[in-house]
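A single protein chain has been removed from this complex, and every other one stays in its place.
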Amino acid sequence: MNATAIDNLFQQKIDLDLNIEPKDQMPEKYRLHLIRQISQHAHSEVIGMQPEGNWITRAPSLRAKQILLAKIQDEGGHGLYLYSACETLGISREELIDQLHTGKAKYSNIFNYPALTWADIGAIGWLVDGAAIVNQVSLQRTSYGPYARGMVRICKEESFHQRQGYEIMANMMKGTEAQREMAQDAMNRWWWPSLMMFGPHDSDSPHSGDAFTWKIKRKSNDELRQKFIDKTVQQAEVIGLTIPDDELRWNEEKQGYDHGEINWEEFKRVINGNGPCNKQRMDHHKKYHAEGAWVREAAAAYAKENSK
Amino acid sequence: MTKKEALFNYLLQLGDNALIQGHRLSEWCSKAPFLEEDLALTNMALDNIGRAQSFLKYAGDIEGIGRTDDDLAYKRGERQFYNHLIYELPIGDFAYTIAKQLIISVFEYFQYTELTQSKDSTITGIASKSLKEIKYHKLHATDWCMRLGKGTVESHQRLQEAFNALWMYTVELFEMYESDAILVKDGIAIDLNIVKMKWKEMIATILKEATIDIPTVDYMQTGSRRGIHTEHLGHLLAEMQYLQRAYPDATW
Partner (left out) sequence: MDTQLDLWEVFIQNKAGSYVHAGSVHASDSQMALQNARDTYTRRQEGTSIWVIPAKYVVASNPEDAEMFFDPANDKIYRHPTFYVMPEGAKQI
């Protein structure tokens, strides 16, 4: 088959809502788009372990410690599922990690912000995971089979993540003055970066066109962001937290909230490497990756020797 | 020492070992040599924290003045902790953690096997559940000892050095105090002399297969049963208890 025939057959399948599987022929651009998106997703899960991991040893109760550990462990697991999905596209985990280290592959911008207080653990779970879930639910129907199946599993496991974050915030809002201040402060710092997680406005989104045609992406950045805002505002009200946006108003006509403009300058600056923690997150990953090299070598050497 | 005090002390020791071990293992999160191992170490951390919760809760019940598992974990000072010294040592490199895991998991394997025969039914309940987890920890540590011991020159050397450094903390695991004597008589606590013999034998077998020499040391550390610890514990507690100490009137 020539390239055009392959493309046509591929698009027919996509239009019929059939999943694309690893051995199916697919346009090279589709494959590369998927590698970029899935690996970014995988790296985000893995880098995302750091800000929360920062609080494991300081969690304020045995229960909180267990929940946080189990949650971060899930994130590691999700990174693993996604790396596996990506590997079905003919790229190895070694290469994927290398792309992360050289800056060729990105991870979610949100993890370049610091987790400063315990309330940040609440805010991350509630807002960051909350935003991620909105996106991930829509990805359960993405066109690439291994990615879609990974997402189904991830969504199932993540359903407790957002609840645990919200529970932390709710408990703090019922607590002392100091706890309430801590919770509101975390809300103020995490709200806008959470909205940025959905990416640029649809009108400025460079990769969206192909992603829609190929049904990798099912809903637009702005649609997903709106969905997140609409469900979160009510949750904030219930526990007495204020959304740090003076322009936030209910819009009866569109049956959703209007909100203030996102600081896109900050968004670009952080994406381009100049956020509070970009360097720290990368250094951490490189350091422990390098420190683990002798262990991986030993395991490989032992296996080689023993299979003789 | 009354029987109640002895039991309280004994439960704290079991709970503190699990608590401190869980804490140290949790420090590996996002730092393991590869992703799968990160999950494995976190799983073991979770086993330990769960076990700590059970023992500290029971300790609080026995003490009878209303202290919860969290009170006992977060509001005791350095001198009131009774975990063995080896548990509180920093995680070191992966070989050091694996060596520590082997020493501890083989010890706990025999300790908990005995504990499942305790006359105290709450202890046997916790012990039976824990023993399953400990068996897995022992398997994990043993397999890794083989891989590191027989992997590369570097991994062998690192593992040997780890055992050399940890060896002086091993005898303390088997020390018996007044509280043990009181409880052993009633069949509640266990006789660690039996555990010691079995531990030595199994460790020797595993190390031999991993081509690791059994270290010789002139001096063995001691002190945890009197609440005398290494300097590391204070730092661990300062971190672990920070929120509870900084906001004493808050609940989380």
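Labels A and B are assigned to the chains in the order they are written; within every chain, residues are numbered from 1.
FYI, contacts are C-beta pairs under 8 Å (C-beta built on N, C-alpha and C of every residue); 3 or more make two chains touch, one makes a residue touch a chain.
The shown structure was predicted, so the numbers you read here are calculated from the model rather than taken from an experiment.
Asks: Which chains here touch the chain that is missing from view?
Replies: By the stated touch criterion, the chain not on view contacts A, B.
Asks: Looking at the full complex, which residue from A:92, A:176, A:242 or A:274 touches the chain that isn't shown here?
Replies: A:92
Asks: Please pick, from B:25, B:39, B:203 or B:233, the residue that touches the omitted chain in the full complex.
Replies: The single option touching the absent chain is B:39.
Asks: Touching the left-out chain: which of A:14, A:59, A:80 or A:100?
Replies: A:80
Asks: What residues on chain A make contact with the chain left out of this view?
Replies: Contacting residues on chain A, toward the hidden partner: 21-25, 70, 73-74, 77, 80-81, 84, 87, 92-94, 97-98, 150, 153, 157, 289, 293, 296-297, 299-300, 302-303, 306-307.
Asks: Can you list, in ascending order, the chain B residues touching the missing chain?
Replies: 34-37, 39-40, 43, 139-140, 143, 147
The rule is short, and it goes like this: only the chains that are shown with their structure count from here on.
Asks: If you average the Cα atoms of chain A and of chain B to get two centres, how far apart are those centres in Å?
Replies: Spacing between the chain centres: roughly 36 Å.
Asks: Of all residues in chain A, which touch chain B in the complex?
Replies: Within the complex, chain A touches chain B at residues 46, 49-50, 53, 56-66, 69-70, 72-73, 76-77, 79-80, 83, 118, 168, 171-172, 175-176, 178-179, 284, 288, 291-299, 301-303, 305.
Asks: Which bits of chain B are touching chain A when the two form their complex?
Replies: Within the complex, chain B contacts chain A at residues 19, 22-23, 26-27, 29-39, 42-43, 45-46, 49-50, 52-53, 56, 69-70, 73-74, 93-94, 146-148, 150-152, 154-155, 158, 239-240, 242-244, 247, 249-252.
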